[in-house]
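One protein chain is absent from this view; the other protein chains keep their places.
For clarity, chains are labelled A, B and C in written order, and residue numbers in each chain start from 1.
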Amino acid sequence: MTAMSQAPADLKHLYYQMLRIRRAEEAIARRYAEQQMRCPTHLCIGEEAIAIGVCAHLTTQDKVFSNHRGHGHYLAKGGDLPRLLAELYGFAEGCCGGRGGSMHLTDLAAGFIASTPIVGGTVPLAAGYAWAEQMKKSVTAQGGASAAGGRTPGATNVVVIFFGDGCFEEGVMHETMNFAVLKKLPLLFICENNQYSVMTPLAERQPKRDIYKIAAAHGLTAVSGDGNRVDDVYELAQAAVANARNGLGPQFLELHTHRWPEHCGPNEDDDLGYRNPGELAEWKLRCPLLQTRQVLLAERLSNDAELAHMETKLAEEIEQAFARALQGSRPTIERMGQHLYA
Amino acid sequence: MTAMSQAPADLKHLYYQMLRIRRAEEAIARRYAEQQMRCPTHLCIGEEAIAIGVCAHLTTQDKVFSNHRGHGHYLAKGGDLPRLLAELYGFAEGCCGGRGGSMHLTDLAAGFIASTPIVGGTVPLAAGYAWAEQMKKSVTAQGGASAAGGRTPGATNVVVIFFGDGCFEEGVMHETMNFAVLKKLPLLFICENNQYSVMTPLAERQPKRDIYKIAAAHGLTAVSGDGNRVDDVYELAQAAVANARNGLGPQFLELHTHRWPEHCGPNEDDDLGYRNPGELAEWKLRCPLLQTRQVLLAERLSNDAELAHMETKLAEEIEQAFARALQGSRPTIERMGQHLYA
Amino acid sequence: MRDVRVMSYGEAIREALDDALAKHPEMLLIGEGVPDPKTIFGTTQGLREKYGAERVLDMPLAENGMTGICIGAALAGMRPVLVHQRIDFALLSVDQLVNNAAKWHYMFDGQQQVPLVIRVIIGRGWGQGPQHSQSLQAMFAQVPGLKVVMPTTVGDAYHLMLEAIADNNPVLFIEHRWLHHVHGEVDKHRPAAELSGAALLRQGADITLAAFSHMSIEALKAATVLDKHGVSVEVVDMRHLNELDVDRVASSLAKTGGKLLIADCAPEMASIGHQLLSKLVLAHRNSLQQAPRLIAYPNHPVPTSHFVANDYYPGAEQIASAVLEILDKSELTESVIRDLQSDLPKDQPDRSFVGPF
Partner (left out) sequence: MRDVRVMSYGEAIREALDDALAKHPEMLLIGEGVPDPKTIFGTTQGLREKYGAERVLDMPLAENGMTGICIGAALAGMRPVLVHQRIDFALLSVDQLVNNAAKWHYMFDGQQQVPLVIRVIIGRGWGQGPQHSQSLQAMFAQVPGLKVVMPTTVGDAYHLMLEAIADNNPVLFIEHRWLHHVHGEVDKHRPAAELSGAALLRQGADITLAAFSHMSIEALKAATVLDKHGVSVEVVDMRHLNELDVDRVASSLAKTGGKLLIADCAPEMASIGHQLLSKLVLAHRNSLQQAPRLIAYPNHPVPTSHFVANDYYPGAEQIASAVLEILDKSELTESVIRDLQSDLPKDQPDRSFVGPF
């Protein structure tokens, strides 16, 4: 798998990528009960279409920043699965050497720079990264460097920041949008609006008005869409990535979706009663996988046998990834004393 | 003078109030050279119409919060002039006992709660104050208390926060607007857009787009207007105050204006070249006093003799205020050790 | 008259909040998750139902703004209690806490006041890692105008919370996550005098152990076992951080022959133990008769991996070893440590704890 497809929308491929995240998350949830992944873990089951639909347009040169709910973004950007799992287990082979757990991921080779759990913490970092990319381009352009991958001359790498509806309440969001528009940064803001911040519904935190319209008022190119339709996300992201790449400044997508499991942890928690009755069930009918599968079958782009084969292939990959991760070694406290300073 | 006029726009009265601020600021600038007011002092010469046009609609029960450039807001809200001056001199009789200087003003009796110089610092405080007013009202309403001053039953005190275009860049601004709309607070945001933050022009800090439209996107009732026309400000503020009072939620006015003196200190600094050539001169032609005076004379609402009388009266008041302030006593370090804790 | 009940530290917090909401009609309880089904580890349970959604409420994710909003409400006569589930989040609000809350009463010459409580939780958990388990107490304890309390016992949790809420000043109230599970007595009629200064948790004759928060619990564990081995440890809990009670420590040292061990739950370079020791030396130069020691965490962020939790966090064993070294009784160390050893991993406070927080 690579997340760097530059091909036109191949729905089957997108489906496979989403399924991969779903199955990986489910496997994590299952094994979490063994109490060996001892760190807060925020699953993205139900929200896979956004990561996949956006990252489908990125090259390894493009960068992604993410938040506490980062597994999907990491995998969609091409992050290494065994190292993610090793990180969850706390092994030295984890992508952060066991220092971060689920909430701190990185895979520089894949262009996934970082996820961290202070809400809003990575938002300005993404902008700063995009600013540097922009400045570097202006330097290499002077040096006459060629544009990569069939892009318009003058096009730059883009940076993507994934964040939630809760994050939009943090002031740093607005500080960052202001600077991004001021400098016309090649930056994509992807707001995963799942209507909840932990268990608090949107209505207790924000008035009734559209998030993306605030971004638009800041001067970003901003639209909203259905975050559970990977084809919609793919299309919106395609335009947004092209705009950002070609110097049209920062782009904002507000994508509506819903998280299925509990905020943090492996279980469902609909019994707690903080969601509206029937809400989760309704969103499950709008499952991004289900919807895509229906299209694939209806339009005969795939068939049951092929879909079953995907499942087998992924089950194997994930099984092997766990096996590989579980061979990890325990970090020592001495090792953990290193790298305080560069 | 009282700033609590509930009468319809009496342009002459508004003019007198503006003139009072102008003459007081000029006197401060003149005496500042004596090196006895030893604290950073931000004058509001050129921007008087905003404070006056807004505060004309407030009662002493309404509250005002302000920023580093607070003299005009303080005086417009009915703050005591001798105690302001004593504060600038560092005397124990100053409105903060000499602890704050020009950048920390308070006059609780007048409903001027506070100005402080951390940009953005008072913005959420004003919202919190308005929130408390709202909650208290709901308590007294149950107790059947009568509405004050000819207002609609159920109307509340309002709170006003004055701030600048630079302040709008701080994240806390947006955090506060979000909460204010969420709770429908009786709060007025008055943005004094003088296009500069210290010496940095707007274009180096914000992209080209309207500030008030971002507020509107947050869900505030937001308009912009000419901050150098006291009649315009008066009218916009009238509607905004009425809305806020009557439960229609937070209001936002972006008022365009220009500061004449240097950012901090008593002098002009046009020679430094950070303003566009001719910019200051043009704004001086749009002086809020000059414009109002022209109307007063053209429409025969006043005459030269009356205007001259105003000058004399104010000169006397200000002279006496200085005399009174200068009788202040030096605070001791022992006294300054008090009131760390309530 | 006494009214003593046994409850957990978390329950004591809840009960204090409940009693304060009843007593102060102007009190508000606000924070991310305050009214959600997990109720801040149980400490806000049932309060919204009892006192209404206007007084017990959630808030947007905007720590600095909401702190300022609570300050403003406090200026207008309300009495807000703002909760952060982790102290790390309070770092977003340092501007409002330090520039405004701590200074307001002072800078307006005593004319205004800010009755505000900020509840923050420090401490370990399941692999909370670098950004979710910092120990920032010393950073806040050095701000003039900000009161900082960090109660250890269940009784102190109840009473200091009530005191903090009734206080007309901003108070940072620090709870160690692992204390929530500890049980102890609450006497509602305990005299106020018992709440000031440091708390003597255990009398002893051989050495003074000045400890902070959860390290006081570890100190007590160590002291109990050491006692069986003939070593008598006095444990002083330093619950008031902005006014370290060095006199109490000095008078303990007078009894224990000037032998001092400080145990803090923070990295060494961020330990308020340094301030304690320095103040002691400045005010009671001859109180120390032997080289003092400080037990604290390593000087780097907290790594997530549970494999290193046991080594990262010092506990009763390290305390006991240090005590024996200071007393020159290291020959006892092996058997004391044996008595102390537990097979509970150090990323769990007790068996009932199963994450993921």
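As a convention for this text, a residue touches a chain if its C-beta (ideal position, glycine included) is under 8 Å from a C-beta of that chain, and two chains touch if they have at least 3 such contacts.
None of the values given here were measured: they were computed from a predicted structure.
Peer 1: Would you mind listing the shown chains in contact with the chain that isn't displayed?
Peer 2: When the entire complex is considered, the left-out chain reaches A, B, C.
Peer 1: For the chain left out of this view, which of B:117, B:219 or B:288 touches it?
Peer 2: Looking across B:117, B:219 or B:288, the contact with the absent chain belongs to B:117.
Peer 1: Just to verify: which one of C:111, C:142 or C:333 makes contact with the chain not shown?
Peer 2: C:142
Peer 1: Where does subunit C touch the missing chain, residue by residue?
Peer 2: 64, 88, 91-92, 94-95, 98-99, 102-103, 106-107, 129-131, 134, 136, 138-139, 141-145, 242, 267, 269-270, 273-279, 281-282, 285, 288, 291-294, 299-301
Peer 1: Write the list of subunit A residues that the hidden chain touches.
Peer 2: 96-97, 99-100, 104, 106, 108, 113-114, 116, 118, 121, 123-133, 135-136, 138, 171-172, 174-176, 178-179, 182, 338-342
Peer 1: Which parts of subunit B are in contact with the chain that was left out?
Peer 2: Missing-chain contacts on subunit B: residues 32, 35, 38-41, 90-91, 94, 96, 98-101, 103-104, 116-121, 166-167, 169-171, 197-200, 204-206, 264-266, 269, 272-274, 330-333, 336-337, 340.
As a working rule, only the chains that are shown with their structure count from here on.
Peer 1: Would you mind pulling out the distance in Å between where the CA atoms of subunit A average out and where those of subunit B do?
Peer 2: 46
Peer 1: Approximately how many whole Å separate the CA-defined centres of subunit A and subunit C?
Peer 2: So the centroids are 37 Å from each other.
Peer 1: Any chance you could list the residues of subunit C touching two or more other chains?
Peer 2: 59-60, 62, 64-65
Peer 1: Would you pick out the residues of subunit A that each touch at least 2 other chains?
Peer 2: 169-171, 205-206
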